[in-house]
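Apart from one protein chain that is not included, each protein chain of the complex appears where it belongs.
On to chain A.
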Amino acid sequence: MSAFLRLLFRNRLAALGAVVLAVIVILVLIIPVLPLQNPDATATANRFQKPFSAGHPLGTDHLGRDLLSRLLHGTRLSLAVGIAAAIIAATIGSAIGIVAGYFGGRTDNVIMRLVDMLMAFPYILLALAIVAALGPGLMNALIAVAAVNVPFFARNIRGITVGLAGREFIDAARLAGMGHTRIILTELLPNVLPVIVIAMSTTVGWMILETAGLSFLGLGSQPPQADLGSMLGEARSAMISHPHTSIVPGIMIFLIVMSINLLGDGVRDALDPRLRSGALSRPRATTLVRRSGDIPAPTDDLLAIRDLQTQFHVGRHIYRAVGGVSLAVRPGECLGVIGESGSGKSVTALSVMGLVASPPGVITGGAVYFRGQDLIGAPYETLRQKRGDSVAYIFQDPLSTLHPLYRIGQQLAEAIRSHHGISRAEAHRRAVQLLKDVRIPNAESRVNDYPHEMSGGMRQRVGIAMALANEPDVIIADEPTTALDVTVQAQILSLLDDLRRERGLAIVFITHDFGVVAQLCDRVAVMYAGRIVEEGPTAAVLDAPAHPYTRRLIACVPELGGGRRELAAIPGLPPMVDALPPGCAFAPRCDKAQDSCRSGEIALTGTAPRAVRCLYPEEAV
């Protein structure tokens, strides 16, 4: 709750709204103790007194009643009616929405069509019709305003509920023996409550306006009772001659609605989990670079990552996702990078072309050399030209990297045309050829498919075709086969292997699967907690792992043909990269760790091509 308030008041406008609203609410709450005159006491002799006149700070109206007193009483009434209407509409509307969304099918259809019918009437006309049927009066105006707002809540909440009702925790509740009512009340309601609060906070202001509108027309509060709408209505005839009688309630309506809306927007931003994480701030075009210390010298490799350090700065936390990683590939070589989630392998890959989202990502050290040119800190235009043209990426899930609304041919052609000034027809011809290169059958007709029309394996082939589109020198493949079935995975791997042999492509292949690494990669680097702990030729590392982590990671992966067995699990969890232990990050889980492992920096040592970051390696390298 305190976190919510802190977030809310970081938004200055919301804080301003909250202060204004608080002042108004406090004023109307202390009416009984304020020395106010009777709001309904008429004194026609004193009619239309100007503001700041003796005894009447805001003047008097056409019957000589004190405007300040009427204003405060009217505000109290308008606020009460507006909030009551919002609560009634939210309760009824949300109940309808939850029931429709949870049960789905016919129930949903019938309920939502009725709601649609209600929405088909013009808003104010419906309210007028309800008041006309029930007769004028503040209570009836309240009912009318609540009724016309029910569909808004019902639709909103139904949408959220449909998404939640398909979630697995609802199934789990059913298996735990809960009935429908209990699931709705204890599983669904707590999850939709924030949405209800958001919807309410953004509509209360609107409902106060509507009530005022009905009162203005004489259908709400009846004389002599004052509310903001009726005050405006009564002042209308004197609007030109005595404008203050309209301006005073007008300003109050403006203040109330404005402050509620500002506060409501703030509440929405603070409660919405997507906005809370800072998604509103758009990431920059390249990762922020703030390098300190010496910049390592270039090497003669095709792509060389040198002592790269990438961090995420979130609030006061600093996550050292990549803590000094050096890797290099030569043409035609396939380098495997293996590690568990959170080991920094993907962030390393994304840092190469400045693709780590900033904020919160910051590259704090090291260099990435492509043919001797440092890419870290290179101007955006240089990076943009190299992205896709020199270094291309293949991502895990092609469904989320391909644009759903464009045909794959268009997307391939766009990728080519952004780097080469060729005609549309030529680009299309190239696109077809690319699809043939990645062995998509019937390339000529499939080029016009949308991504959703293809299977996962075919989509990943398109992802590879996209990466090949501009004949890059290096392809960085980030878990490209993890989402695929084994039979499809085998085909994609052999396709990548053929392509690199035919074209002399350098591939950096990021994965968590030793079997894949063993089949495809020449060399492998093992990452743990943002650093490389071991590297060397694939066969050497897999046959005789030198780092205890590598050895035990290999041991805990079941292998086909090994039969039924107890697996040698590694106890514990990888450390969080915002609280890395001193010394070896694996020491807390390692059964060989000594005191010397837990203090001081441990260097990556060994004779090339092998290296290990361990004081007590399993094998001397």
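Definition applied: contacts are C-beta pairs under 8 Å (C-beta built on N, C-alpha and C of every residue); 3 or more make two chains touch, one makes a residue touch a chain; residues count from 1.
Simple rule for what comes next: contacts and distances are computed from a predicted model.
Colleague: Which of the following names does UniProt give to the chain that is not shown: "1,2-phenylacetyl-CoA epoxidase subunit PaaC", "Monosaccharide ABC transporter membrane protein, CUT2 family", "YdbS-like PH domain-containing protein" or "Peptide/nickel transport system ATP-binding protein"?
Modeller: From the choices "1,2-phenylacetyl-CoA epoxidase subunit PaaC", "Monosaccharide ABC transporter membrane protein, CUT2 family", "YdbS-like PH domain-containing protein" or "Peptide/nickel transport system ATP-binding protein", the unshown chain carries the UniProt name "Peptide/nickel transport system ATP-binding protein".
Colleague: Sort through A:L553, A:C597 or A:C614 and give me the one touching the missing partner chain.
Modeller: A:L553
Colleague: Among A:V25, A:A173 or A:L399, which residue is in contact with the omitted chain in the full complex?
Modeller: Answering carefully, the residue with contact to the hidden chain is A:A173.
Colleague: Looking at A:P51, A:G515, A:P537 or A:P581, which residue reaches the missing chain?
Modeller: A:G515
Colleague: Taking the entire complex into account, which one of A:G213, A:G457 or A:G583 touches the absent chain?
Modeller: A:G457
Colleague: Spell out, residue by residue, where the missing chain touches chain A.
Modeller: Against the missing chain, chain A presents residues 167-169, 171-179, 186-187, 190-191, 340-341, 455-458, 485-491, 493-495, 497, 512-516, 518-520, 542, 552-553, 556-571, 573-574.
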